[in-house]
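Excluded from the complex is one protein chain; the other protein chains are retained at their positions.
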Amino acid sequence: MSATRQLSPVAKLEQKTVVDLIGKGKRVDDRGPGDYRPTTITLGVVEKANGSAQVYLGKTKVLAGVKIQPGTPFPDTPDEGILTVNAEFVPLASPTFEAGPPDENSIELARVVDRGIRESKAIDLKQLCIEPGKKVFMIFVDVYVLDHDGNLIDAAAMAALGALVNAKMHAFKVEKGEPVYLEEIIPIPMQNYPVSITSVKVDGATVLDPCLEEEQVMSCRLTVTTGKDDNICAMQKGGLGFLSPDEIKQIVSTSISKARDLRAKMLSNVK
Amino acid sequence: MDGRRIDELRPIKIEVGTLDKADGSAYVEHGRNKILAAVYGPREAHPKHIALADRAVIRCRYHMAPFSTDERKSPAPSRRELELSKVIREALEPAVMSEYFPRSTIDIFIEVLQADAGTRCAGITAAALALADAGIPMRELVAGCAAGKVDGKVVLDLSDIEDKQGEADLPVALMPKSNVVSLLQMDGSLTEEEFKQALDMSIDACRRIHEMQREALRHRYHVVKDEADKEEEATEVNA
Partner (left out) sequence: MHAEQKQLVTPGDLLGEGPYFAGENTYRDGTKIYAARIGLADIVGNKLIVVPIKGAYIPRIDDIVLGRITDIGMSGWQVDICAPYPAMLPVSETPMQRGRDIGRRDLSHIYGVGDLTLAQVIAFDRTRDPLLTTKGRGLGKITSGRVARITPAKIPRIIGKKGSMITMLKKETNTDIVPGQNGVILATGKNPDQERIAVEALYMIEREAHSSGLTDRVRAFILNEMKGKEVGQQTSSLT
């Protein structure tokens, strides 16, 4: 059951400051409407995981870990590996996060990040088959939010992608339906690099990469995820506000070119 | 097993104040353990009925990330995590001067990002720093370290392999100024003599870790001898 959000913990006057600034083309932290906050991506921070990445997007901090384990395939895709994306909004990340099972926000985030990876076919799941119908590799992507200062979706998507790119597994051959691990270390078979771009609408103006204060005053948000060929593979609107068809097309166009920029920066740092 | 002496600690790295939103936070790397602790509070009690009339309610949550262990761990809290949440709270609570804040809560969150044995001790070390970083009044800090028995010898600070293959594990937390133990657990098999050795070893290690805690706090709040007063007077004269 989904319920209306609690009231914003920000005074109306403070909300007005944010809205007024955006109306003038400025923002609380002095960025331009299309600017992302300073971003750092560090790979391999958790050695026990097959892969991991830590993203600092402004003050937002998200950690993602990848674990690869053998399991049973789904009956309708017997020769494909399984991808599972999970997100934890742990209480230490924000005074508003409570301990307990995932709430609708963390589930929405996990599913949006999942769609980006799955629909862009970022992972060649067929290469993760051990024995069709019996055994495949399962890829668990666990996104851990550590510090919430807005735009968790983009930070999570970046971290998930970084963790996948960073992930290593043993090469394997199949003997009697079981994987036999070889010495050689190989990466996960990646063939696409989805990047998500989130915009929020504030009183008629649109800004990218909302910080927490901007999320608290937004009327709605739109996340657009694109792959390396500029194909859109996932979209999600959030919030109670509305978008006109023209606004949507404008946002999509901006998001595609911004994703291109971010992807180039990310991949150049990784290599 | 990893080339250390019997009483040698694994490498430890401590950072205080790593998170922005939490009132206090600390990050500890102890061997291959990577532990993040954060504190919120004192803050309003939610739900109201849990509040105590004469002091703050301390709540503690020890939780492991799914990717922190060799096999992926389900994110849902396990019985082990619930037990550890309790013993960790009981190790920290005596040090907190909770009578300063009646009818409020102080929440402690410990997240294990990577686990390699000794997580509850490293978690206590981190959580005590997070409490201090939040400016919460405490009698003193609390430091944790485990000892155990591997290959018939009493050793300090077991790593994961040593813990799995060893004969005993003894996690300890110490309040160093008062010289009292606030966490003590044991599983395995130890003679009385071996226990005494292990206890002394871990207490000594807790003291060493306590010095590192103090150093980390000082580093975070690096202070230059305050000359602001002198220049304030100068400003007044000119103004």
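As written, the chain order gives the labels A and B, with residue 1 at the start of each chain.
Everything that follows uses one rule, which is that a contact is a pair of C-beta atoms (placed from the backbone, for glycine too) under 8 Å apart; a residue touches a chain by one contact, two chains touch by 3 or more.
As the structure is a computational prediction, the values presented were derived from the model and not from experiment.
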Displayed partners of the chain not shown (whole complex): A, B
Options B:126, B:141 or B:183, residue touching the unrepresented chain: B:141
In subunit A, positions touching the absent partner: 7-15, 17, 20-21, 24
Touch list for subunit B against the chain that is not drawn: 23-24, 41-44, 53-54, 56, 95, 97, 100-105, 132-141, 176-177, 213-214, 217-218, 221, 223-229, 231-233, 235-236, 239
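Criterion: only the chains that are shown with their structure count from here on.
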Centroid spacing, where centroids are CA-atom means, of subunit A and subunit B in whole angstrom: 31
Touching residues (chain side subunit A, partner subunit B) in the complex: 45-49, 52, 59, 61, 63, 65-67, 69, 86, 88, 90-95, 99, 101-102, 140, 142, 144, 146-149
Subunit B residues touching subunit A - in the complex, by the definition given at the top: 19-22, 25, 32, 34, 36-38, 40, 43, 61, 63, 65-72, 75-76, 107, 109, 111, 113-116
